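Missing here: one protein chain of the complex. Every other protein chain is in place.
And now, subunit A:
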C-alpha cells in the first residue's frame, strides 16, 4: 500500500453535521483511515490544537468575520493545505448562516457570516446540508488516487473531481432559484425530478413536470443544483459508471 494522504477538518460556523457525516461512513471511515488517509486535524476526533500541514482540508461552516480566530485559521488552513474543500452548504454557499443577522445567543455580537471563498480561494465544493457520507468518501478516495496513484488513476481522479472544482469556480451563491435561473430559464430542464428528490428540506416539489421552489423553505445548501443532471453532466466519467463504482467499492473492501 502506498503512503497515505493527510486529511483534516477545520470547523468554522457550522453545526457539526458535516463532521458527523464523515463518521456516518461507519466502517467505511475506518477503512479510509486504515488505508488511504490519516486524519490529522478534526474537532473532538483528533487531539491537535493547531492547524497542521495537510493534503486535503475539509472546511465545515461559513466564516464569521467578527470572529478573528476563524478568519486566521481559515487563512492558515489555506496556506497549509494542497486542496482546500468547502465541505457542506455553509462553507460553500453560506447555507442557513445566510439568514444570521446577529443578536443570537451565545454570540450576539457576531453577525457577518460569509461562504469561505469570500476569504480564501477554494479548490473544490461538496455542497448539501449535510453532504452525503458517500460523496465525501468518493472525494477522499479520488483525492488519494490523485495524489498517490499511477497515471491512469490520476486521470480518473482528475476527471471525477473536475466538476466539483468547477462548482467552486462558479461562485458562492446557490439556492433553489438556480434551478430556475440556470436550468429552466436556460432551456435545459427535462423534468427528471432529481432536484425534488435531493432537497434536504423538501423545498422543491414537481408541478406538471417542472420544479417549483418554496423559497421561504429553501436553506440555500446548493444540493439541488449540484445534483441536477442539467447543471453538469460529464460523459467521460458517467459512461464509465460501472467501472468507477466497482473501483470505489473495491477500494472500500
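Rule of thumb we're sticking to: a contact is a pair of C-beta atoms (placed from the backbone, for glycine too) under 8 Å apart; a residue touches a chain by one contact, two chains touch by 3 or more; residues count from 1.
FYI, contacts and distances are computed from a predicted model.
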Worksheet item: UniProt protein name for the omitted subunit, picking from "Peroxiredoxin", "Coenzyme F420 hydrogenase subunit beta", "Acetyl-CoA decarbonylase/synthase complex subunit alpha" or "3-isopropylmalate dehydratase large subunit"?
Response: "Coenzyme F420 hydrogenase subunit beta"
Item to complete: Kindly state which of the options A:5, A:224 or A:251 is in contact with the chain not pictured.
Response: A:224
Discussion item. Out of A:85, A:189 or A:251, which residue would touch the omitted chain in the full complex?
Written reply: A:189
Fill in: Touching residues on subunit A - with respect to the absent chain
126-128, 131-135, 138, 160, 163-164, 166-167, 169-170, 182, 186-194, 196-200, 206, 208-210, 221, 223-235, 237-239, 241-242, 244-245, 249
